[in-house]
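Heads up, the thing below is written out as structure tokens.
Note that this complex is displayed minus one protein chain, with the remaining chains in position.
Right, chain A next:
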Amino acid sequence: MPVSKVLLVDDEPHIRRIGELSLKGVGKWKVVLASSGHEALDAAARESPDVILLDVMMPGMDGQETLGELRAREVTAAIPIIFMTAKVQKHEVDRYRELGAAGVIPKPFDPMSLPGQILDILASYASTRA
């Protein structure tokens, strides 16, 4: 599945910046940033990204609620969502799967291999849905 635009959602400005540099510099993708779940809903509807990288622990609407809202809206329902999070204990990862996430990228991530990881997850996700 080709990727040209990624929405990165994280309340930590430094992590948004690192992610942006990685996705732009290594992936050569267009990057849209959001710092909260609410911003993510607007940005996803407006920009129609190919994939959403979503932090879990965010103040206000957290990543799991944001995923639910994105899925509930017709314009964003089909966009694959990858959780990028430091909360990756087995039961947490199992929960993300139940919610319908395409995959999980644990923090800290390697910015040089982040785009490759995203493509791998999307390929695997597409094959399970084919």
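Assume a contact is a pair of C-beta atoms (placed from the backbone, for glycine too) under 8 Å apart; a residue touches a chain by one contact, two chains touch by 3 or more; residues count from 1.
We take it that contacts and distances are computed from a predicted model.
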- Absent chain [UniProt protein name; select from "Monovalent cation/H+ antiporter subunit D", "VacJ family lipoprotein", "histidine kinase" or "ECF transporter S component"]: "histidine kinase"
- Using the touch definition up top, pick the residue from A:Val26, A:Ala45 or A:Met61 that touches the left-out chain. A:Val26
- May I ask you to list the residues on chain A that touch the chain which is not drawn? 12, 14-15, 18-19, 21-22, 25-26, 57, 86-94, 96-97, 102-112, 120-121, 124-125
